[in-house]
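As you look at this complex, bear in mind that one protein chain is not there, while each of the others sits in place.
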Amino acid sequence: MAFWDYANPTRFLRLVQVVLPWLIGFCVLAFAAGLYMAFFTAPEDYQQGNTVRIMYIHVPAAWLCMMCYTVMSISSIGTLVWKHPLADVSAKSAAPIGAAFTFMALVTGSLWGKPMWGTYWVWDARLTSVLVLLIMYLGLMTLWRTMDDPIKAGKSAAILTLVGALNLPIIKFSVDWWNTLHQPASVVRMDGPTIHADILWPLLIMAVAFTLLFFVLHLMAMRNEILRRRVRALRMRAASVSRPGTAAATAQPAE
Amino acid sequence: MRSSHLKLIAENLTIDRGGRRVFQDLSFSLSQGSALVVTGANGIGKSSLLRTLAGLVSLAAGTIRLEGGETDRLPQEQAHYFGHQDAVKPALSVLENLRFWQNFAAASVCEGFTGATLSPLLVLDTLGIGHTAHLPAAYLSAGQKRRLSLSRLLVTPRPVWLMDEPTSALDKASEQQLLGIMNDHLASGGLIVTATHTELVLDRIETLHLQAADPAEQAPEEALL
Amino acid sequence: MTGWAMALFQRDLRLSVRIGGSALVGVLFFLAVVTVIPFGVGPDLNLLARIGPAILWIGALLATLLGLDRLFQADREDGTLDLMLMAGRPLELVILIKCLAHWIATGLPLVVAAPLLAIFLNLDPVSMGAVTLTLLVGTPALTLIGAIGASLTVSLRRGGLLLAVLVIPLAIPVLIFGVSSADAAIHDPVPFVTPFLILCALTLIAAVVGPVASAAALRFSAD
Partner (left out) sequence: MELGTHAGFIIASYALCILTVLVLVAWVRIDKANQERALKELAEQGISRARREHESR
């Protein structure tokens, strides 16, 4: 039952107030450690040289754009099955953050690719899938924006999110298939066959840092969304002329 | 008095629309052969109530059930909704429009309700638009479209009629005819819930007056989130 | 087919034939897209033959998306959709039938027109047949996936563009396997059957996911 208690918006806001400073602290620490290791302790790749350092932001960003979609999918189930308003708030505020991380993954991927492939963009299976994911994020955000009623918009977006979640593996599979058909053999794969511990540790710490960053931003965005809905409800109350009715049935038997 | 098998029961209905509470804890029960006339000021939620009974607006709380109705069907699937929109396709002929609804909407017959399936042509004749049967519905006037929409209620028997401002766009004579049809429906054991501004002369009327609540009691926590 | 389903199917088919000749507009749009491509890539017949299946598929995708926004909107505007929700028929089936009628009215003409347009693109008879066959199997999936977008945007006045944006990512797998199997029939060493069967599977998946998701969306839209 504890979960449901925190799912109450007011209590949730209080919880955010308590948790947020800690999260921010850990996040900063993780970034400090991760960045230090990424630049000073991690070795150069024998093949890619220093460009391998882009991996320490590219891979966590790519991991987060998947995790963010997972969070949105779970929230969407919450919206549709339990009809809880906080689930909807969570899904809505995760979308822009997810889009931003997806954008990061794409940009770093293409900046990493330029020295490797000699071009900023290749229609590599993974980059292509991430691009499709970005379009889906942006589409979802647009859907939310175009509907005035947040409850209705939330339900529509939840359905689309879940259809997208079903479709993402299919898209990934098709893009992989398509890629093997058309792929030139010379493309350098981004991940080496085995990852050395000196590379793995900074990567893991950066992944943790990014994950913490996501939760910090997500909680803050959720808080904003709750406030926004309060403002909306209060404005509506300010504008409403008619008050909600409590109806009394007065039966007047005719005949 | 007829033995009352059918009973439409609404308990503690609460509706939120667009983040605003329309009404809360509304309860009533309506027995067979009677009409419930919903009155109240504009915007108070009469249409919302009818759309809720029609299953088109989701309930924030409460239940609606049709006692004595078919158990494997939802209450709204045993009801006709006669709202502001006529659901008439101008590209189809009048008869095609009506035949579609007769075939598409599931009839609902239950004990004590003796509404019959009437033939489309007969119904159109009764409502005075029989001569238009083979014309595209685009040629109908607003009143004729309204009557075509009304005929939908007669070709598929369903015990509950939900009628939102049924007399709008109808002239005096048609209004009388409409009242006759509504009384026939009640006599055959049906139920009617109607929202209206004008006085309707029906056989057994109960009224439900929707009234604004004390502002202090309105809009609970959940609605504000 | 039971009576109600047949009634719905006939009604939808009649409506799309009688209103504006949506089939004709779709085919014209398809023709226009295919005509425009050579102006973009140049009249090199070899190049056109190579990318021909892709052009036809993209043309069909765009033409399908074009007509989808009215799939439920017309019914919502005149109150028909409300009554359909109350009709006591399974909404998923209702949507499936509406999609079928819509596909026959707008998708099938595209399939029929495809061999003709393939001539412009210098496709040989084998690839012509292959493209037409893949379109026949694949375009229903586009309609069914599009139904999700159509029901999500049903309450929006100008939902057409948004619908396309929402639907295109979901339609990518269909496009990939449609074009792949058409290509496979022509030159690639991959057997035709493999991607073609996957395309069939995608259509079947769409026939389940599409109606279920859009039924959920339509139920909420009545609110």
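For clarity, chains are labelled A, B and C in written order, and residue numbers in each chain start from 1.
Going forward, contacts are C-beta pairs under 8 Å (C-beta built on N, C-alpha and C of every residue); 3 or more make two chains touch, one makes a residue touch a chain.
Fair warning: this is a prediction, and the values are worked out from it, not measured in the lab.
The chain not shown here is touched by just one of A:103, A:117, A:173 or A:201, and that residue is A:103.
Only one of A:84, A:152 or A:228 touches the absent chain when the whole complex is considered: A:228. Listed for subunit A, the residues touching the missing chain in the whole complex are 10, 39-40, 44, 49-51, 53-54, 57-58, 61, 96-97, 100, 103-104, 107-108, 111-112, 114-115, 213, 217, 220-221, 223-224, 227-228, 230-231, 234-235, 237-238.
Everything below uses one rule, namely that only the chains that are shown with their structure count from here on.
Ranked by separation of Cα centres from subunit A, the top chain is B.
Rounded to whole angstrom, the centroid-to-centroid distance between subunit A and subunit B, based on C-alpha atoms, equals 45 Å. Subunit B and subunit C, compared by their mean Cα positions, are separated by 37 Å. The residues of subunit A that reach two or more other chains are 152, listed in rising order.
Taken residue by residue, subunit C touches two or more other chains at 220, 223, whereas all remaining positions touch fewer. By the touch criterion given at the top, residues 16, 18-28, 40-45, 202-215, 217-219, 221-225 of subunit B touch subunit A in their complex.
Across the interface of their complex, subunit C is touched by residues 17, 51, 54-58, 73-74, 76-79, 81, 83-89, 91-92, 96, 99-101, 103-106, 108, 152 of subunit B. Of all residues in subunit C, only 148, 152-153, 155-156, 159, 162, 165-166, 168-170, 172-173, 176-177, 180, 183, 188, 190, 195, 198, 202, 205, 209, 213, 216-217, 220-221, 223 touch subunit A in the complex they form.
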